[in-house]
Structure formats: structure tokens, C-alpha cells
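With one protein chain withheld, the remaining protein chains of the complex are depicted in position.
Letters are used for the chains, namely A and B, taken in the order the chains are written, and counting of residues starts over at 1 for each.
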Amino acid sequence: MGKHVLVIEDEPNIVAAITFILRRDGWQVSSHASGSDAMQVIRDAAPDLLILDVMLPGRSGYDILRELRGDPATADLPVLMLTAKGQSRDRQMAEAFGASRFMSKPFSNTEVLASVRELVDT
Amino acid sequence: MVPFNLLLLACLGYVVFLFLIAFLVERRAERRRIAWLSSPLIYTLSLSIYCTAWTFYGAVGYAVRSGLEFVTIYLGPTLVFVGWWWMLRKLVRIGKTQRVTSIADMISARYGKSNAIGVIVTLLAVCAITPYIALQLQSISLSFAVFAATPSAEGLVLPDLGDTAIWVAAGLAIFTILFGTRRLDAKEQHHGVVIAIAVEAVVKLLALIAVGVFVVWGVAGGPADIYARIIANESPDWEVLPGRWAGLTFLAAVAIVTLPRMFQVLVVENADERHLATASWAFPLYLFLISLFVMPIAVVGLDILPEGMNPDLFVLLVPLALGQDELAMLAFLGGFSAATSMVIVAAIALATMASNHIVVPLWLQLRGPEASGDMRSLVLNARRLSILAVLCFGYVYYRVTGGGEALAAMGLIAFVGMAQTLPALMGALFWRGANRIGAGAGLVVGLVVWLYTLFLPSFGPDVLLSAQLMQEGLFGIGWLRPQALYGVEIADPLLHSLFWSLALNTFAFCIGSVLTFPTPLERVQGAQFVNVFDIQTGTRGWSRGAGEAEDLLVMAQRILGATEAQGFFQAEAMAQGKAGYLPDTTPDFLDRLERRLAGSVGSATAHAMIAQIVGGSMVSVEDLMAVANETAQIMEYSSQLEAKSEELARTARQLREANEMLQKLSVQKDAFLSQISHELRTPMTSIRAFSEILKEAGDLPPEDASRYAGIIQDEAIRLTRLLDDLLDLSVLEAGRVQLKIEDSTLRTLIDRALVASGSVAPHRSFTIDRDAAAEDIALRTDIGRLAQVFINVLSNARKYCDAERPRMDIHVREAGGMVTVDFVDNGSGIPKKSQALIFEKFARLTDQMQAGGAGLGLAICREIMHNLGGEISYVPGQGGAAFRVSFPAVLPGEITEGTASDDEARAVAQAG
Partner (left out) sequence: MSSPPRPGEARGARQPLFLARESFQRRRLMDAARLLPLVGVFLLILPILWGGDEGPGATTAREGLYIFAVWLGLIVAAGVLSRLLSTAPGIGRDGGGEDGGGT
């Protein structure tokens, strides 16, 4: 496959775990830890899939998502949102802003893998 | 004869004694053991600087020349004091409510805080008082000369001891600078000086009485003999001249209020209004006793001394002629006291005026109000320089005029000069319509007329004014002759000048005030001065507070010093029902702040500095309406109503604050659960992901496997710490914590905290600025918990101080068993909107801060400090993040288990 996944997440250990899981499945994975310059990184990398944390330093994940959806170039990019808060309000907000899939931490590895495959295939 | 060296020795000994007393009193004053210092007796004695060397030596000379006329100089003040209910009471009350620093400041404050008026009065005072100071220097050198004199056939030959004057001037400068410029706020200044002056007052009174008693009962045969000798010595010159009698009494009455040094002790240094009631009879009594023996000494001197002796020195010469060396020495010290105390206070008063009205405004104008640095040292240095300058002027004046006859008349000439402030001052107290145009015009006219008709001619013909001009008038116009204006030839130049200068001055003052309109600020100040007894809280000079409390605090710190400014702001905030150091900038608050500052730099400067920050909006239409409507005002300020509405306003404010806090807390409660969830889920995510990886993938390389296991372990520890912190906090909040009391010193504690916090962000090198000597304070409290707080604060600074060269200042103070430790870094500090929240749970300020602990550190610190009977607070306006930890040095309590090192480890983990 070799498709490109970009992970935007500030906890280094979580990034390490996702990277390991996806690489083992044959994905090409890059990561970024800050929210403030995330848009630029996304535009430059042009990934096939974006995994986006909600609570990021500098800028909230929701904010980034909204901007992505407003830009024709990235409006159709599949986005998997991650949140550690796990309240239903967060899920509603993610959906309202146009997230492709929403997942709360802690997640199971198989669940992540399944979601990623599903989002890129469709 | 007394050997001259012995005299010098006695004199030096006396000076050392005065230094010592002043020093000891200053020391005690610092420890606030000065109840006896502010007694009515000390107040009355300090007023006696009215009696200078001119009184001490000159009165007898005066009596020899003109008979009884000398008493007018003391009758005037007696009448003013006996009539204290009319004017002095009002003057002192206004001085206190407006925190006036000098007579120039008072007049400037009344006329719209106009600095121009302050400058005019200051210049007038410098012109009038410098020669007066020269007169004192002359009297000291002259009295020295008497002892160094050699008797010869035609009496005593006095050597020229002009050099003594320079040593005396230098010594006075040192004393005045040492004890007169220690602190800035005029209201709590000069205890050392006041006590030295009180001692000198006693010495000069005792000396004169001793000589008098000796003369009456030792030389003459008692009062009846003296009476007979007075009759025998009667000369035609002794006849009472009605004009001079009334004029001089009036002049002296004016001088007691307007002379800068008298204003200084009468109004500025007054500690309690009730002292005035005592002084109303005690000060006249002092004057009475000082005058009582003047006539006897004069007639006995005339009888026993050879013809042609200087009558100004009879007080010394009579005992010397009769071989009473000890008495002569006492008399010498009395005269020395009279001269030195006058010079010291006059120099302080003039220096305060010059620095507040000339130096500081000039500096502010040149450098702009934003110029940084401690204003206090600027003002104090300005005062020190002014004191030096005043004494230098005095000395130079003395040398230039050669200390001749011209000088002897200087006392009364200075009186007339300062009397020019009378119309403006009386207008300030009693006439609401008086305004600054009138006051300025009156002062300038009075100053010019005084200079032209009295001051300049006093040097004698052809010194400053040519003889021709004196004879024929300015430009040859006859009616402009200096000593006969408008052809009115009053025989006495002094009365001539007094009459014309005050008449024209008053005329200009009234015309100016009637024809022009006052500014709103003048009208507000006018009401505050004239109706000072009706207005309890004062009319406001500020209408809207547009300024930032934090900017005001920064400025106040530069003038008052950090401790005092913070204390003032905190008290103001508390009165408004707010916690912390930043009160709302209400008009009342601004007004009180301005008066506080005025006590240090004068009202005009204080007003200008606040206006710079707050902006121009000072007096509103409503304020003016309130001022204009006197009836409304009296009703409005009925104190009960005032107190009630203030109480209501305070309660309302407290309720509003509490409500806001509750709303914030409720939002925080929601956020708290969400935060707990987040803090727990984040480490759990890593743990779950990596444990699944380890479980499923059997083919992992061993180093990867152990790295992943390490991550799982780290995250598990993180979870544990979070739970520990939460438990710690809940125990502390519930007050169920058991404290472990140990003995230690603050220095050890700070050392420990610095070492422990060094492990946070170890790559950053901090410059630590601390005062190890101040930290030598014995503690008996829960040292481990305290260390936890210190470490937390220090670790936060290491993490978040964003300065390129980070530094940390640690200031320690102890007062009344409470230790205060300030930690101040040089980063950009904490934004104002966040300052109130940082001590709440999970209150991290930015997302960047998420990197560290869970945001419980400062919340735990706050709880610890409550448990230790102290508090931790954020101090705004320190140029960086500043945390103040204060706690009692000794805390009684019980022993528990648990080691300090546990607490330390926890603190490092919690920081953030």
C-alpha cells in the first residue's frame, strides 16, 4: 500500500505507539507535535489520512479541522480525531466540524488499524 | 578667660552628643518605640526654633538700642497661638488631610496643584531665608571670636574667625543630610532631627535663664534693683513708636506661620492635632520665659561693661566680665543651639521645596514619566544636594557681605519676604473664590516690591542699587524711589516696605481672583481647604479611573518603595472587598493614592504623575455640582449616611465578587472532571497501546521491547503521581494533614529548595540573587512542606521564565514573627487576567504548560501555606513573575511521620 498518514499529537509516547502500529501494517507515517503551525505541515505533506488530537499546544484540533474543511484542497481529506476527554459533547463537536471518524483514548490497536484502513479505502 | 581649646572641645562634645541622640532616636523610631516622641511637649519644644541666635544674642542688643520694642517679635506669635482656634487649627488639619510637605506645597495644592505657584514660593523662600542662614553662621563665628579675643586697652579685640563659619556650615550640612533625608514621606520623617531640636530648645532656654538669674540675683540686688536700673538707664530711644509697635507685632504674627522652618515644625511635623491645644499656651510660655530676662541682662550689661561694647554679645560678655566662665560656656552653647537648630530645619524645609517643586518636575520633564528606576533615590539625592546648596549659599552670602551691619537687619527682612505668602495663604484657608491667577499675581507683585524696597537697599547704597537710584528713583522717576514709593515717606524703611508690598500684593491677589475664573480642580481644592472641617472624606479630584491598577502600583513602588506601596494597595483592595494587590481604580482610591504620593514628592508632582497614567479625566460635572451646592454638600456628607452607603457599596461589591468567583468555580468544577479524565486517559493510552504491542508481536527486537516496557513504566508512575497529588490536595483541603515540626533556618531551606529544583530544566542556567545574611532566620515549622512550596515556585520559574538570561531574585523580610519570602524572576510574568486563577486546580495558563505536571502544584502550595498559617500570593508589577510566600517563623504543632525527602520528590514532580 504505502499510503501516507500524518499524525498530529503532542504526547510523544502516543505518537510512538501509533507510528509502530501503522508502520507494521505497511503505512508510511510522519508526525508533528504542535497545533499552531499544523495547517502548513498538512498542506506540505499532503497526506492520504490525518490523525488529529483535540488538545494541542497553540491551537485546538477543532479549529484546525474547521479550517481544513473550509479549504477546497483539503475538504475531502479523511480525518480521524482523537480525544482524551471522551465526553459525548466532544463527539458531537467533532462530527459537527466534519470529522470522518472520532475515537476516544485509550484506544485498542486493532480499532485504530481498522479505522485507518476503512477511511483510506472508502 | 576660658581657654579657646576647651571651648572647642566642649562644642565638639555637644555636637557629638546631639548626633548620638538623633541616631538613637532614629533607631528606636525604626522599631516603632516612639510613643513618647510624639508628645505635645516635644512638639512645643520643636516650635522653639522660632528663637534663633538672633533672639538669643540679638534680643538683648535690641533692648539696649530700642527698649521694650523687642517683645513685639514674641507678642505676635503669642497672639497667633492663643488664637489657635481661628487659624492654626485649620492650617494643621488641612496640612494633614492633604499631606502637605511645605508651605510652597500647601499654596500650590490649594491653587489647582499648580507647580508654577510652588516655584514662585520656593524662589521667594530661598531669597528670604538664605541671608537669614548667613546671619546664624555669623552669630556662631562671632561668639567663637569672643572667646578667642584678647583683652586690650580699648576693650576686646575680636579676631576674624571667618573660617569657623565654613566648618560650622559643613557640620550642619552633614547633620541635616544624615538625619533630615533618611526617609521620604514627610509624614514620618525626621524623628532624630526633632528630638535634637527639642534638646537644643531646652539648652538655649536654660542658658538664657541661667544668665538671667545670675544677673538678677547675683549681680543686681533682685527684681526691685533691676526695676530701678531700668528707670536709670532709660533713654529717649526707648520710647515706644506706635507704628513700629503695631507693625512688628503684626509682622511677627505672620512670620510664625509663613517662615518655611516654622511651617515645617508647625504643620508638616505635627503628629497629632491635639498637640496644638497644648502648644497654644505652652509655646507662648516658652517665649515669655525667653524674653523675661532680656531687659535685666541689657541694663546690667550697660551698667557694668565699658562703653562701646557690642550689645549683641552682652549675654556672653556679662558672665565673662564677672569671671563666670562656666556660665559663659553654657551661654555659648545656648547660642550655638539656637543657631544650629534654626539652620537645620530651615535647610530641610527649603530643600524639600526645591526638590519637590524644581528638581523633580524638571527631571520628569527631561526624562519623561516612563523613565525607569527608583524615584526615591532621585528625590532624596535632590534633597541632599539642595541642603548642600542652601548652606553653600548661606556661607557665600556671609563671606560676600562680610557679616556686617547689613546682616543684622536680615531677620526682619526675611520676615517681610515670607509675609508675601500671607494673602495667598489666607485666601487658601478662608476664601473659596481665590484662584491661582490671583495668587500668582499677588506673590509676584509682593516679591518684586519687597526686593526693590527692602531686600536690595538693605545691602546699603551703591552695593546692589546705586545711591543715585536710591535718591532719585528708578529711571529718575521720583515716585519710584525704593524707600518712598508714591512719595509716601514712611520714616522707617521696614514699615514702608511691609506696607507697600503687602498692600500691592493683596490688591493684585484680589483683583486677579475676581477677574478670572478658577479651573475645576481649583474649585474642588478650594472647597476642600475652606470647608475642611465639614468634609469628612473630601470631594473627589478624580472622576473616572481609566488607569490600570498595575501601572499605578509600578509607579507607586518607585516613589514609596515596594513594601509600603504594596501594603497600601493591598489595604485598599481589601477595603473594596477584593483579594490581592490590585484595587479597582475608583476615584476615591486615586484620591488617596495621590495624597499618599504627595507626602513624598509634593501635590503638584503627585498629581501630574497620576494624570500621566490615568489620563486627563479628572473632575466631572457632577463633582462640580456637588462642590457648588454647599447645602447639598453639608447634607450629603452627614457622616452616618456616608458610612451606611459605603457599607452597602462594600457589601455589594463583595457579593458581586463572590458571585463571579462562584461562576468561575462552577465552570471549573466541570472543567475539573474533564481534566481528571484527560489526565488519566493520556498515560493510559500509551500503556494500553504498548502493552497490546508487547502482547501481540512476539517478533520484537529485545531492545525495542525493553524500551516499550520502559514507556509503560514511566506512564504508570505518572498516573501514580497524579493520584498522589489529588489525594495530597484533598487531605490538605480538608485540613486533615498532620504537620511535622522541625527546627531549621531559612537559609538552609532555600539552599535545599534551590538544589532540588535544579533538576528541572537543568540546561537553563539561572542567576540567583539572594541576601544570605537576611536569610538567617530560625524556623520552627513543617520544613518539608515549606520546602515543597519553595521548590514548586522555583521549578515553575525554571520552566516558564522566558527571559534570555533568566535570573531569580529572592528577597527575605521578617517583621513581627512573620517571614516573607519573595521569588521574582525576570520573565514576562503572568497576564493580569490569569493572576486570579493560577492557584486553582488544573489552572494551567497555556497549552504549553500542559507539558509538565497536572496543574495541581500551586493549588497544593496554597493549601500547604494555609495549613502553615501563612499564604502564597502573586505580586503584580514586579517586572516578572513574582510569588510571595509568607508564614509565621514558629508554628506550634504536632509530630508526624513521613520524611521531608518524600515531599521534595513530590514537589519537583508537581511543579507546574
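Keep this in mind: a contact is a pair of C-beta atoms (placed from the backbone, for glycine too) under 8 Å apart; a residue touches a chain by one contact, two chains touch by 3 or more.
Being a predicted model, the structure only gives us computed values, none of them experimental.
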Request  = Give me the visible chains that the unshown chain touches, in label order.
outcome  = B
Request  = Sort through B:D163, B:E239, B:E647 or B:D704 and give me the one touching the missing partner chain.
outcome  = B:E239
Ask   = Looking at B:G83, B:G567 or B:G710, which residue reaches the missing chain?
value = B:G83
Key: Listed residues B:P284, B:P683 or B:G857, member touching the removed chain   = B:P284
Inquiry  = For subunit B, which positions touch the chain that isn't shown here?
reply    = 67-68, 71, 75, 78-86, 89-90, 93, 227, 230-231, 234, 236, 238-240, 242, 245-246, 249, 274, 277-278, 280-282, 284-285, 288, 291-292, 295, 430, 432, 530-534, 630-631, 634-635
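We adopt the following convention: only the chains that are shown with their structure count from here on.
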Note = subunit B partner, complex, touching residues on subunit A are 10-11, 13-14, 16-18, 20-21, 24, 35, 55-58, 84-87, 104-109
Query = Of all residues in subunit B, which touch subunit A in the complex?
reply = 674, 677-678, 681-682, 684-690, 692-693, 696-697, 711, 714-715, 846-848, 850-851
